[in-house]
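What you see is the complex with one protein chain gone and the rest in place.
== chain A ==
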Amino acid sequence: MEVVQMQRAWVEYTKSLFREGFLDAQFQQLQLLQDESNPDFVAEVVSLFFEDSERLLSDLTFALEQQSVDFKKVDAHVHQLKGSSSSIGAQRVKNDCIAFRSFCEEQNIEGCQRCLQQVKQDYCLVKSKLEALIRLEQQIVAAGGSIPMEELSC
């Protein structure tokens, strides 16, 4: 694929991710922080987000499986996940966490279990989309092109 085609694909794909609510303006802030002297910034932060999230989701699964659920602990994990998803602009995951915290407050186990399923689903979705986006960016750069950030505001 030619660079121009890849760049166009990148613009369309990024716009769709914003439109469909997978990503919000905070992700754009991260993209704006990336430049030639730090070309891997977004990929690095996203990769940290994946590691962090997978650990937290695993901890949440374990915590909710306990005979006697420690809601304080569950809430602490969700708070962390909400923070990191908010920091990278993973909007759906962040919103799922907000709902999750209400159920923690109510000490509603079923509500929490449902939320956990929802968060896992939305996390998987945003993960595959971000991986695809970053792959596309790497292909553009490898072909000698640049990421056309300015076209996002059209």
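Methods note: a contact is a pair of C-beta atoms (placed from the backbone, for glycine too) under 8 Å apart; a residue touches a chain by one contact, two chains touch by 3 or more; residues count from 1.
Just so we're on the same page, contacts and distances are computed from a predicted model.
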item	value
Protein name as given in UniProt for the chain not displayed, "SKICH domain-containing protein", "Response regulatory domain-containing protein", "glutathione transferase" or "Complement component 1 Q subcomponent-binding protein, mitochondrial"	"Response regulatory domain-containing protein"
Residue among A:Ser87, A:Asn108 or A:Gln139 touching the omitted chain	A:Ser87
Touch criterion as defined above, residue of A:Gln29, A:Ser58, A:Gln107 or A:Ser128 at the omitted chain	A:Gln29
Footprint left on chain A by the chain that the document does not show	26, 29-30, 32-33, 35, 38, 41, 44-45, 48-49, 52, 79-80, 82-84, 86-89
